[in-house]
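Every protein chain except one is present and positioned as in the full complex.
A, B, C and D are the chain letters, set down in written order, and residue numbers restart from 1 in every chain.
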Amino acid sequence: GSDEAAVGTGDCDTVDSVSLQLQWVTQAQFAGYFAAVDEGIYEKYCLDVTIREGGVDIVPQQQLASGAVDFAVSWVPKALVSREEGMNIVNVAQVFQRSGTLQVSWADSGIDSPEDLAGKLVGNWGWGNEFELLAGSRKAGLDPSSDYELVQQSFDMLALLNGEIDAAQAMIYNEYAQMLEATNPATGKLYTEDDLSVIDWNDVGTAMLQDAIWADGARLADESYADITERFVAGSLEGWMFCRDNSADCVEIVLNNGSALGASHQAWQMNEINGLIWPSPDGVGVMDSDLWAQTIGVSTSESILASPPDSGAHSTVYAEAAVELLKNRGMDTTGKNWRRVEVTLNPGGE
Amino acid sequence: MLVRLRIAAIGLGPALLVGAGGLLLWEGLVRGLGIREFLLPRPTSILGQLIDHWPTLRHAGWETGRIAVSGLMVGVLAGVVLALVTTRFRTLNEGLTPLAVAVNATPIVALAPIFNAWFGITGMLSNQAVVVAVVFFPVFINTARGLTEVHPDEVELMRSYAASEWTILREVRIPNALPFFANALRVVAPLSVIAAIVAEYFGGPQDRIGNVITSNAGFARYDVAWAAIAVASAVGLVLFAVALFVERVSMPWRLVTGNGDSMTTPGRET
Amino acid sequence: MMRGAKAFRMVATVLVSIFLLVAIWEGYKWMGGATNGTWPATSLELPASTDDLTMPHAADIAGELFEEIRDGRDRLPLSVFLIKKAWFTLQEAAIGFALGLTIGTGLAVLMLRWRVAERGLLPWINVSQTVPLIALAPIIVTWGRQQNLPDLLSISLIATYLTFFPVAVSALRGLQSPDDAHVELMRSYAAPWRTELVKLRLPAARAYLFPALKIAATLSVVGAIVGEISIGTKTGLGRAILNYAQRYAVFPERLYASVIGAAVLGLAVFGLVSLAERLVVTRSQGAVEEVVR
Amino acid sequence: MTEAAITVDGVDKVFNVGSADEVAALEGIDLTVQPGEFVSLIGPSGCGKSTLLRLVGDLLAPSRGTISVFGKTAHQARLDLDYGMVFQHAGLFDWRRVTANIELPLELRGWSKADRASRSSKMLDLVKLSEFGRHYPRQLSGGMQQRVSIARALSFEPRLLLMDEPFGALDEMTREHMQLELLGLWRETGTTVVFVTHSISEAAFLSNRVVVLSPRPGRIHSVVDIDLGDRDDDTREDPAFFAKATEIREALRAVESFGEVDGRSHNDRTEI
Partner (left out) sequence: MTEAAITVDGVDKVFNVGSADEVAALEGIDLTVQPGEFVSLIGPSGCGKSTLLRLVGDLLAPSRGTISVFGKTAHQARLDLDYGMVFQHAGLFDWRRVTANIELPLELRGWSKADRASRSSKMLDLVKLSEFGRHYPRQLSGGMQQRVSIARALSFEPRLLLMDEPFGALDEMTREHMQLELLGLWRETGTTVVFVTHSISEAAFLSNRVVVLSPRPGRIHSVVDIDLGDRDDDTREDPAFFAKATEIREALRAVESFGEVDGRSHNDRTEI
């Protein structure tokens, strides 16, 4: 605990130990949290944070709801389904303000919009990552069960690279970069963005919210956990602000934390992640209500959710309080002026 | 006929009892200890989902079953052939066994991308290849042992007939290896199912058990995932039963009682 | 003298088989390149394509082992990196193996003792292996974390889950395998079943146990790797494999290299069990003169 | 009257009841053996001698009838460690050295290491295999294996010895030696012995009584009482011994010609 005025100054009577469950292994997607640890930001909020990496079979919401961890990073639609399954979890900070999922195909394939998927072999990962695609194609008048064929994709982009499938799912910060790190056997050079055609679900209008910080709803009633949550959200968001302003340092931090992905790949990822967060017009971590509505709309129309979630599913108070706090300290919480940097990908992302 | 049915029923009795008891215990524990259903759903919830999703699950079970069974057959064949070849040609043994171990020490997560790269993700081939890779090793190791661990007297007799190595293989080694092979079948029957499922996480058409499991587990919708697992388990159970059946019909001499087990097998409670 | 010759022979066969393997690999690649992906003189497509992405050159894979990579703050050759990771995995595997062995033999003994237990349990032991880790790992991890156990132990438990099975099935079969005459002898001594187990059934089960141990040993490595991948941890070969699997499309050599790492680890534990087997068997069976030819 | 050592009462044994392989091995066996008695079973191959021994040893359950041993059930007698058995097949453990094979029953009875070692070396002397203690069974000849198995059964001086053709694979000289050793032990320890043999002279030389079984289903054809007093090598030349041997031979002949398949007649003299 610490008193209100001193929050975030490192003036601590006691330090609270908390754990955060990520969705996947260490990479720039989670740079903000690693930065908050390594740069002593959480420490300033009197927190000792342990970051648990994700694994193939780890579902962050479940780890949170079962009490194995104190906070979790998870995509909104997945977490909402889990909520419907009886997990009392609450979105306390919507970090990513847009979706990073793309459907990528070759430029010469003629697939430029969802309706072009008709009759094609369409890759996706499953695991709940496919709904933007399903909704987007449905919006374009295609029936996913008959108008094209869905294929389970591996982790990698090989199936698209060797032409086995026509379109592949890719995160803009990861697999899309992988395409650009691969060598075109015809030219001996790396593929370029000109070689690729991209469907961006943000543009189609079926994008769904992704990385958010989730807390245990039942424990939020408990004063001290609520207090910890507030500090945790603030610390995390400050971490993200650090990465916005010091992206090269954050790449280094991520690499130091043992990412096996190459430096240029991480730099790309950091840049694109920043692009998913910034600008945050309402302040970082604060829910964009339009996108929330869109996420729920797609989820219900795709029958992912049986019904819209109740109002307890997300709470903006923690993020708003954090933004307030950070703003008062003279920090830029919206990132209006943030600009993409130019990242050169090396072969293999090295 | 009736007697046979009765015996079969008695044979199945304990399994059914343990199964039913296990389910009851499971249900009771989840209810009694307040285990959250998103961690471990109750059998009754799973049954409910099984009924609700039956058409999807039946289709998925069939597709996955096909991959498992075809991979199982090829894998068993590969294991047996490898065992035959290595016992026949000892030098090959020293070269091939390490290779077999190497393939077997490679987890599916690593095999899947490689096989996907080799055989593509749009058909069943790469998934079947994963099943083969998982299945052949236990078959190979066990069968090879059975082929070599023969009684010297029996080999001597065959030598006295100037029987060729091939004949010795056919007349002595193979019958001797049958129980070892049967043992391997028991081991690989369920492994083939799980290998097929895990392979499906990484590639192939998406109407399979593995995909049902992952897409629901991704949401922590574990009751549906467990319903799919139940279907997979049923496939595994059928394969296990087939393994037992093959064992019985292929070794009739083991059914006759020798003097050692004329009464209840000693060491067992009567 | 004899020993040296034998060791030399073994090393030679291993080298020759590696050489042959590489030759087949490169030969297939070369053929695919020459015929544009078909069997020679036919239009039948080869089962696997031969481009460098699908099948990188053996030399490139080997070369990759000496490439420097970054591991956190360190830079080190991939081979050293893999050895470090393998060391973690080996520890998890060892615990998993020990536990799996204990549980597997325990179950086998239980089923040996009570026929009803065999009838009742064996089918379900089989069924247990059709439950994927995706359903179990969360339970294991959650439980482990609630008990404040290190994740390493959860990984070992996952390895245990995979290992106990072949041990249970094969040990049961082995324990049921002694000669009629021997069983009768022990019965005539009214040997309590524990004694019968130790003095007769266990030694008689060796022929079944050792293959089971070999399978279990390699499975425990696989189990540890799968556990690492399943529940996510910084350490271990599993993490390396996961990362490189994800990067297969741009760096296939690294996945192959880390698979070689896993294979070498598997071979090492397999070799250990084989060694143990040789010790036990030669110690207890004596040399029996080989029949002619 | 003291309690009988063995009482076999109306015992039948049918193998594989109800199957195509059904074999009636024994039928209506009644037999009483007194404590300290030496009884031999003799009869044509396959007549059920081994089966009867197994029944007494509680290794098989009778299809009908009862068996009691020292006033208890055979089962209880087995649990009370009353039995020492020598099987028709040596049945040594391949993975134990000769010494360890002989010491097995002593181990099970919890003898100390030193006691076991001294006993097994004594037994090895008795069966003349002192040099082979450290060998494995597979390195021994057939007869040597059989002697190890005899040593194993005698090592712990059981109350009841059940021996199934123990001397079958031995040459005459070794056989005679073993016979005398067995008789010596028998006298010393007052153990009860049931002994299966194919040798008429062996049966006559060793036993108080010889039970002649008829073939399938095995029944007791006759019992020859033998009272030759203390045996030694001279006994083998005793006319009374010859007379008894002839009596057994005649009983056997009656039994066997009954079971003859090809009707070929057998002459009167057989082995010398």
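Here is the rule we use: a contact is a pair of C-beta atoms (placed from the backbone, for glycine too) under 8 Å apart; a residue touches a chain by one contact, two chains touch by 3 or more.
From a predicted model like this one, the values you see are computed outputs, not experimental measurements.
S.K.: Determine which one of D:88, D:155, D:192 or D:207 touches the chain that has been left out.
M.R.: D:88
S.K.: From the listed residues B:94, B:149 or B:171, report the one that touches the chain absent from this view.
M.R.: Considering all chains, including the one not shown, the answer is B:171.
S.K.: For the chain not shown, which residue from D:30, D:125 or D:225 touches it across the whole complex?
M.R.: Final answer for the missing-chain contact: D:125.
S.K.: Spell out the interface residues on chain D facing the chain that's missing from view.
M.R.: Residues of chain D in touch with the missing chain: 15-16, 20-21, 23, 42-46, 49-51, 88-89, 125, 128, 130, 134-136, 139-144, 147, 164-165, 168-177, 180, 198-202, 233-234, 236-237, 242, 245, 249, 252-253, 256, 261-262, 264, 266-267, 269-272.
S.K.: For review purposes, identify every residue of chain B that touches the missing chain, sorted by number.
M.R.: Contacting residues on chain B, toward the hidden partner: 151, 153-154, 156-157, 159-163, 167, 171-172, 175, 178, 251, 253, 256-259.
One rule holds for everything that comes next: only the chains that are shown with their structure count from here on.
S.K.: How many angstrom lie between the CA centroids of chain A and chain C, rounded to a whole number?
M.R.: Their C-alpha centroids are separated by 37 Å.
S.K.: Chain A to chain B: how many Å between their CA centres?
M.R.: Roughly 40 Å, centre to centre.
S.K.: Scan chain C for residues touching two or more other chains and write them down.
M.R.: Each of 49, 53-54, 134, 138, 142, 179, 181-182, 184, 187, 229, 242, 245, 248, 288 in chain C touches at least two other chains.
S.K.: Pull out every residue in chain D that's touching 2 or more other chains.
M.R.: 54, 59, 138
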